[in-house]
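Down below is the structure, laid out as structure tokens.
Heads up, one of the protein chains got dropped from this complex, but the rest are sitting where they should.
Chain lettering (A and B) follows the sequence in which the chains are written, and residue indices restart at 1 in each chain.
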Amino acid sequence: MPRVASDLVTSFALGELAERLDAELIGDPAQRVHRIASLDTADAEAISFLSNPRYLPALATSKAGCVIVSSSHRDAAALRGAALIAADPYLCFARLTQLWVSRGREATVPQVHPSAVVHPEAQVAATASVGALAVIEAGAVIAEGAVIGAQCFIGSGASVGAQTRLSAQVVLGAGCHIGARGIVHSGVVIGADGFGFAPHGGRWEKIEQLGGVRIGDDVEIGANTCIDRGALEDTVIEDGVKLDNLVQIAHNVHIGAHSALAGTAAVSGSTRIGAHCTMAGGAGVVGHVTLADHVHLGARSVATHSIHKPGLYTGLFPIDDNASWEKNAATLRQLHRLRERIRALEKNKET
Amino acid sequence: MPRVASDLVTSFALGELAERLDAELIGDPAQRVHRIASLDTADAEAISFLSNPRYLPALATSKAGCVIVSSSHRDAAALRGAALIAADPYLCFARLTQLWVSRGREATVPQVHPSAVVHPEAQVAATASVGALAVIEAGAVIAEGAVIGAQCFIGSGASVGAQTRLSAQVVLGAGCHIGARGIVHSGVVIGADGFGFAPHGGRWEKIEQLGGVRIGDDVEIGANTCIDRGALEDTVIEDGVKLDNLVQIAHNVHIGAHSALAGTAAVSGSTRIGAHCTMAGGAGVVGHVTLADHVHLGARSVATHSIHKPGLYTGLFPIDDNASWEKNAATLRQLHRLRERIRALEKNKET
Partner (left out) sequence: MPRVASDLVTSFALGELAERLDAELIGDPAQRVHRIASLDTADAEAISFLSNPRYLPALATSKAGCVIVSSSHRDAAALRGAALIAADPYLCFARLTQLWVSRGREATVPQVHPSAVVHPEAQVAATASVGALAVIEAGAVIAEGAVIGAQCFIGSGASVGAQTRLSAQVVLGAGCHIGARGIVHSGVVIGADGFGFAPHGGRWEKIEQLGGVRIGDDVEIGANTCIDRGALEDTVIEDGVKLDNLVQIAHNVHIGAHSALAGTAAVSGSTRIGAHCTMAGGAGVVGHVTLADHVHLGARSVATHSIHKPGLYTGLFPIDDNASWEKNAATLRQLHRLRERIRALEKNKET
């Protein structure tokens, strides 16, 4: 299922690309491109793109056979050769990569690999695929066109939506559900127990986690990410959410549609994140709080309370050479007292 | 092995619950409850609980058929219907979830799945279970009632204690040991090499990791957590420790009994954590230090030195709107100089 660069030996005529990508072509429709590359590494057989104006100098010197640009860079692009003019060059590039893969990738022939262990009471659709040495337990449902990678584990009563693709070694726990057109990368664990204990006499009494995990359509989940099952109700990931690698989603969390969490982000239990939020790498949210829609957290920044106003929030200690940091960090521990001293000085001034 | 909500279709009479949970019943012993729910989502067939007084308003409006409360809320609960009066409602709730699962979960029929690869020199107790496509190497010992999930790997000479349950795709490395009644979630890796190298001419010379991992009884380990083997002696996790998901335990670490580490917490090499400690999400401890018993680290807070006094310790940059953060972070890099300026002002005042 994953693509290997060498599998993707394909090529497109610029005329076909213009039509498929809904872009205007400047140049010869019969000219072909054989790969996609960045402006600085592209050669005459490659197609490239300019989305960030700060790379404009690279446009002039690029050897790319064709470039995707916005109409505002039409003249600069035309000066150097073929171009596709697109309303949003980055989006156009994204769709180009999809086009490339759809042609370059061999279609998966639907089959249940003979080495897979599929319970007789599991339902696998006729057009679904199950990889080598996968395990599918009783009552699980694999929908049409879904691809279960090699060595995956699908627990009892779990379900995988149509066209959803699981890479090798994914765990989808019992009674957990993922919708259609999802992508789940290797090492993901969906439906482990949430971390719930009642303290009792210096020990921890387990609270059995009776909920499940409910994941919407068009969700992508990065490698080794964990989404725990809810304590009483379900942990919920809405449609279009994108989670990067090594992300931690605790029990009872609810993530609104089209939010995106970068690598090693972490959300503590019972927290509710709105729609269209983003969390940069390593950002976090404590438990039992709410983020409104369109809240954005900077790298490693931890929301320790609810945030009701959309916007960008940050809380990251600035890096410095170690000697400077040592001095500032030491002073930081006296910061409150420094404020008192300023107050005293101000008072003294007044008198 | 994991529970699916739909598997747990069961019900209890309140009289039986009162007896089993050692609680006093107000109401009809024959009344039945069919699920457990929070106060605000419960219906007449559900049992709920009040442990945090701040949810007291929800008690009055809850539609729950029965609520678990402490004696101090007996009157408020009795006003609205059936109630179980318990000394510690949260503990009572925890035990209720256990009761629910013990009745709702089908008993695992002990068997070694025919697709598992079990070395002839491994010992699997008669009442233990081994899941599909698991691998158990020579000399490994699986005790009575233990459950090895599908696709687990148990290395040579490793051992799993009685009644301990491993979810699918757990790795227990060679010569590593876990005690009785443990729970290990999917993706956990116990016994990878510690990160040990001697620098030599700009390269890293590997220090082979000759120790193992020794885990006590009643330990729970969350999904994708890693516990490395020791360099010369064992990495040790004592009885009753609870580790959440994506936790990193480096080589030679020693974690005292009944400590709990939340998601993405990390402990560096050769550090010793006392008993009854807690680390909130993303907290950390550097290497070669010691935390006393009953030390608690706040979210993302990193102990950079030994802590000998019990208590709560924090070190987290407060989050702010990005514009405010930028100004404060910039000033933070001059903090030491600000202190000098305050000193100068104070001196000036004196003269």
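Assume a residue touches a chain if its C-beta (ideal position, glycine included) is under 8 Å from a C-beta of that chain, and two chains touch if they have at least 3 such contacts.
What you are looking at is a predicted structure, and each value in this text was computed from that prediction instead of being measured.
The missing chain, though absent from the display, is touched by one residue of A:Leu21, A:Ile136, A:Ala150 or A:Ile190; that residue is A:Ala150.
Checked against the full complex, the candidates B:Gly145, B:Gly175, B:Gly240 or B:Gly256 give a single residue touching the omitted chain, namely B:Gly175.
Of A:Ala13, A:Val112, A:Ala299 or A:Leu312, it is A:Ala299 that touches the chain left out of the display. Among the residues A:Ala44, A:Leu79 or A:Ala94, only A:Ala94 touches the chain that is left out of the figure.
Touching the omitted chain from subunit B are residues 117, 133, 135, 139, 151, 153, 155-158, 169, 171, 173-175, 187, 189, 191-193, 195-198, 200, 202-212, 224, 226, 228-229, 231-234, 246, 248, 250, 264, 266, 268, 284, 286-287, 297-298, 300-304, 311-318, 320, 324, 327-328, 330-332, 334-335, 338, 341-342, 345, 348. Those residues of subunit A that touch the chain absent from the view are 2-8, 36-38, 41, 88, 90-91, 93-95, 97-98, 100-101, 113, 115, 131-133, 149-151, 167-169, 183, 185-187, 218, 220, 222-224, 240, 242, 244-246, 258, 260, 262-264, 276, 281-282, 299-300, 316-322, 325-326, 329-330, 332-336, 338-339, 342, 345-346, 349.
Here, only the chains that are shown with their structure count from here on.
The geometric centre of subunit A is 26 Å away from that of subunit B, both derived from CA atoms.
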